[in-house]
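Just one protein chain is left out here, and the rest sit where they should.
Naming follows writing order (A, B and C), and every chain is counted from residue 1.
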Amino acid sequence: MQFLSDNAARVHPKVWAAMQAADAPDKPYDNDALSQRLDAAFSGLFARDVAALWVSSGTAANSLALTTLVQPHGGVICHREAHIEMDECGAPGFYTHGAKLLLAEGAGAKLTADAIGAVLGGITRGVHQVPAQAISITQASEYGLTYAAAELGAIGTLAKERGLGLHMDGARFANAVASLGCPPAEAAGPVDVLSFGCTKNGGMDADALVLFDPAQADLVRWRRKRGGHLQSKGRFLAAQVLALIDGDLWLDNARAANAAAAEIAAGAKDRLLYPVEANEVFVRLAAPERAALRAQGFQFYDWDDTTARMVAAWDTPQDHAVALGKAIAGL
Amino acid sequence: MQFLSDNAARVHPKVWAAMQAADAPDKPYDNDALSQRLDAAFSGLFARDVAALWVSSGTAANSLALTTLVQPHGGVICHREAHIEMDECGAPGFYTHGAKLLLAEGAGAKLTADAIGAVLGGITRGVHQVPAQAISITQASEYGLTYAAAELGAIGTLAKERGLGLHMDGARFANAVASLGCPPAEAAGPVDVLSFGCTKNGGMDADALVLFDPAQADLVRWRRKRGGHLQSKGRFLAAQVLALIDGDLWLDNARAANAAAAEIAAGAKDRLLYPVEANEVFVRLAAPERAALRAQGFQFYDWDDTTARMVAAWDTPQDHAVALGKAIAGL
Amino acid sequence: MQFLSDNAARVHPKVWAAMQAADAPDKPYDNDALSQRLDAAFSGLFARDVAALWVSSGTAANSLALTTLVQPHGGVICHREAHIEMDECGAPGFYTHGAKLLLAEGAGAKLTADAIGAVLGGITRGVHQVPAQAISITQASEYGLTYAAAELGAIGTLAKERGLGLHMDGARFANAVASLGCPPAEAAGPVDVLSFGCTKNGGMDADALVLFDPAQADLVRWRRKRGGHLQSKGRFLAAQVLALIDGDLWLDNARAANAAAAEIAAGAKDRLLYPVEANEVFVRLAAPERAALRAQGFQFYDWDDTTARMVAAWDTPQDHAVALGKAIAGL
Partner (left out) sequence: MQFLSDNAARVHPKVWAAMQAADAPDKPYDNDALSQRLDAAFSGLFARDVAALWVSSGTAANSLALTTLVQPHGGVICHREAHIEMDECGAPGFYTHGAKLLLAEGAGAKLTADAIGAVLGGITRGVHQVPAQAISITQASEYGLTYAAAELGAIGTLAKERGLGLHMDGARFANAVASLGCPPAEAAGPVDVLSFGCTKNGGMDADALVLFDPAQADLVRWRRKRGGHLQSKGRFLAAQVLALIDGDLWLDNARAANAAAAEIAAGAKDRLLYPVEANEVFVRLAAPERAALRAQGFQFYDWDDTTARMVAAWDTPQDHAVALGKAIAGL
């Protein structure tokens, strides 16, 4: 019973079908018919004109996104535990040619306007310090917490006042939207560019970059090619993304994952590090307790010495989740 | 009848089957069982200990390869028409943090020890000039020509004498090996690192980087992650590469493509820009002649004002190739 | 008798005096009174509002200049023998984070609109090629040739039509202005940013970057600091630059150097590789002829197997120049 990562999940059958349907000669790179449909598909999803490009990893999506918001000598305010700071081996700095991550505090890896303001307040020495040029937040956060519309609005207002771009790492955007029960546009709020995750949510190796200012798309196209991410048979990535969008499969998958996480949470109760608002569950467990769960066949990740992380995916069997919840409750 | 690019070709059924067999939960990134098999598979292929990593594009493969051979202030000698110079939008410079491509001359986009020596001879002013640190050659070349063992040996000797690393862009390495009829190790010659193409040869979105000095693999692993190329479900890329290696499918596919190209060449005769040694055919054709061929249903690429490029792939129907050869002969 | 380089020349007494006058406590970096005077001094010189910043080398000036005109994925059209291509060890690529130099042809290291157009004509493959975003020319050129107003105008028109920025490497701008006998603004023509050389012309270690769009100055200030070029006692660099501007010392110095070069040219006659329009003289000399001159006490640089380069400076004794001219004539 596997709760290690949603990266370990399978590819959804409809995604497989879409990929196989794409297996006919077409123009290379992103000149094929499917890639050309992405802008329209995401414009429909967000009810406004956007540009959308496929990329093959969330790290690439985040890094390319930041190139549209920050110069090499600038800085990006993000949470101390943001994925771009902790888990991407400096990729954002690589793609932005050195822009610095300026670390803010906040419970559950969420930023607030106040926390962002505290970072801004420390930048006072002109050319001797890296100037903040953008903010990056994660929806749902690295601890599985969602940003509500009002929270996004406050951050957006600050960003606008201070002339800062706003990026959202949406590796689990689907889980956030499913949890919030709002339109996608509301869950994205006032962001300029969104990394829209698909791989963890039933895809194989495709995510999407959604640019709410379509004029930035050309810049990303050059940088994507320069990063070696313009795959020659891009139609297969477009097919995955479109299959997830079509008929709201992305939301169905996310709801299934969230539901499984809720089962675990129901058993973990007071052991929860944070409320479970998406598909990740952080549970306080002593080492012997973890060993006991593993002895019962549950696989999960040690977050730190006192906490285990359990992640549900679109294909997590509901009975596995129920069993894990019960097992925790029974410790 | 499509001869635009081998990028436009389909994915081989055995590759599809291998990908679907990989669709079960396994460890993420490259910790899965399939990814762990790559070193052994390529060590067998080249009859020596090598390290091999999957990447999702040839541009990424070439760029990551060069990071093992050149420092940011160094230079890479390559042909004026090399893919890394002409078609990768500066990606090699991006990944190497500025290493310069030092351009050499040579018929058919092939380098010789003499042409490399001419570039080296112009580097005389110490710290004021970018120092050459590596050489990059393409097997088969951008005009579809192969390097024989003696040619590679001469380049390797020069590289060793001058302390230069040696990279081979093998986007069509399979076609070269099939054409040369030699063991893969002989077609790679004395290179330090090889970009081993799969995508054009029946794969979907996977190439391999083969490091003949396995000690360099760790560096590439860091840089691959930093470039956003460490896909979380890497098992699907490993599956593609392994499917092509298993049972020499890669060579069967290349032989089929080469045979189709030979049919076209047989009709083009004196119109050929270069002998056809792999799966690309460059044919001198005036504009009205090209229009006539297109009117007969043949699709191909205008290389320049006087030359058309026709590329055969593993799935090019033999009767299409025969028809194109005859159509050219009949002009 | 030294004709190796104007880099080997002495510091002008008025520059020394200005530096010593600056040796009192003042605000650090470029907040001192002298640094604050640069904008006005150069605005006066060019009869329009410009921003001007000191830098400590021509390579830094050129590299920082290009950061205002080109993005990391872009290209700069320059001559195949431009200083930025041949003599700066990749510094422009370092500062621009990888922008590529796109090499054009032209006699005497001068560009023409046609030569630039030929480079542009080869850029046809969209995102697969580095797009041209700027042009860089050298006034006087690397062979000591000047651009007249009409030549600059033609290049400027092309730049405007194609949306390209225009940079001028003016390491010997003083010598060009002295030679052309025109206002500085005319010798700069339609450029966006000018590297204004001082070190070769009586300074110690200061050049100036002149931004004809003052709005770009902030970007350069950040990048200058980030490059380690914001010296803490910047008042000494400002003092040098201002001393050369005050009373047109820069032109007096350049005229002296040009006059010395003219003496050499008068003796070299048909041996001249190019007309002598500034302070550099390129003379066809066989190896024994060079040896003969050296035996007479003349020091100069071997440009290549058949050509010697002799450079006059502001402090070249006129009798040394006359003697060299006669010695060449007497070979």
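Side notes on the structure shown:
In the analysis below, contacts are C-beta pairs under 8 Å (C-beta built on N, C-alpha and C of every residue); 3 or more make two chains touch, one makes a residue touch a chain.
Since we're looking at a predicted model, the values are computed, not measured.
Of the candidate positions C:C89, C:A140, C:V276 or C:L293, contact with the hidden chain is made by C:C89.
Although one chain is not drawn, the whole complex shows that of C:F46, C:Y143, C:F196 or C:W222 it is C:W222 that touches it.
Which of C:Q20, C:T157, C:Q296 or C:Q318 touches the hidden chain is settled by the complete complex: it is C:Q20. Of the candidate positions A:M86, A:A118 or A:A292, contact with the unshown chain belongs to A:M86. Residue positions on chain C in contact with the hidden chain: 2, 4-5, 7-11, 16, 19-20, 23-29, 55-61, 63-64, 88-91, 94-95, 199-200, 204-205, 222, 225-233, 236-237, in rising order.
Residues of chain B that touch the chain left out of the display are 29, 71-73, 97-98, 127-128, 131, 219, 221-226, 230.
For chain A, the list of residues touching the undisplayed chain reads 72-73, 86-90, 93-94, 97-100, 125, 127-130.
Note that in this section only the chains that are shown with their structure count from here on.
In this structure chain A contacts its sequence twin chain C using mostly the same residue numbers, the overlap exceeding half. Put simply, the chain farthest from chain A by mean CA position is C.
Taking each chain's centre as the average of its CA atoms, chain A and chain B sit 34 Å apart. Note: centroid distance chain B to chain C, computed from Cα atoms, is 42 Å. The mean-CA centres of chain A and chain C are about 50 angstrom from one another, to the nearest whole unit. Within chain A, contacts with two or more other chains are made by residues 29, 222, 225-226, 230.
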